[in-house]
Each structure stands twice: as C-alpha cells, then as structure tokens.
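With one protein chain held back, the other chains of the complex are shown just where they sit.
Here is chain A:
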Amino acid sequence: TSLQQLDTSDPDAQFSPLEKQLILMSTIKNLKDIGKKVGGHLRVVSTAMVYFKRFYCQNSISDCDPALLGAAALLLASKIEECPLNAKNIHQICLGKETPSSQNYDTKDVTTLFPYPLQQILECELYLMEQLNFNLTVFHSHTSLMTYVKDAELDKSLYQ
C-alpha cells in the first residue's frame, strides 16, 4: 500500500517510531542538564527546546544528530533571549566536562560522546536558523504566569 511505500522512503526507517521518540526525549532531557551546567536561564533552555522540537517536526533524525542540534539550539536561544552564552563553554559541557575552563581545551577537541568540533556547532546554528525560516521569536507562558501570581497577591514563599 501507499503507506508502506512512504515508510520505505523515510530516511528514518532504521528507527522504529518508539525509538525515535526515545532518542528525542533523552536528548531533550540532556539539553536541560547542559543548559543548567552552562548557566543558562530557564527561559533560554525553554526556547532551545521549542527550536529543537520545531526542527524535528520537519527534519529527520538522520539529517542532523540531535546532540549537535541541541547544542546549536542552546547557543541560538541564548542570543535571542539576550543573555548570550559562550559557545566554547557549551562545547566543553557537551564534550562531557563538568565545569567549563580554558585549560586543556581546544576548539577542535572531540570525544566519543560528542564527536563534533566547535566549528560544527556554529555551522549547525546557521542551518537551524535557516530551517526555522528565520522565525526566531518564541512566546512563553512563564511571564504571564508570574504576572498572574503577582496579581493574585499570594505570599511570596508559595511560588518560589
């Protein structure tokens, strides 16, 4: 049937839908950890997640490694949200370091966990921007929730 034909032309045929879901979900969880270690704000991480999901709505996993795209999404999101993160720091955390430092680090470093040099993150950032069609503004519900809580005049300890 036509459905099966579609399936065989799918570049992700090697992954089952469940596997795909798992790969993306684990990368998103990873993205949170990286964001935390790099010192990115919650808002940056949320925006990066939205970019990540939007990208894989249109592209397949075999087009671009989710780990690489996650790093690029974080870098782009930090610029949009006006609290820029250092690209080198993001790269170092992706490589598996606990805290970024300038010692023992080269932009061409790769590990088995993350086999990409810094330059590839930057190229991927541009690619991501193009794939998002340059629509980069993301609206979050955080702001309105905070305003809502403030308007409700709840005790500060309740929501912190």
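Just so we're on the same page, contacts are C-beta pairs under 8 Å (C-beta built on N, C-alpha and C of every residue); 3 or more make two chains touch, one makes a residue touch a chain; residues count from 1.
To be clear about the criterion, contacts and distances are computed from a predicted model.
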*With one chain of the assembly withheld, which option in "Proteasome subunit beta", "SKP1-like protein", "cyclin-dependent kinase" or "Cytoplasmic tRNA 2-thiolation protein 2" matches that chain's UniProt protein name?*
"cyclin-dependent kinase"
*Since one chain isn't shown, list which residues of chain A touch it in the complete complex.*
41, 43, 75-76, 79-84, 86-88, 107, 118-119, 121-123, 125-126, 129-130, 134-137, 142-143, 146-147, 150
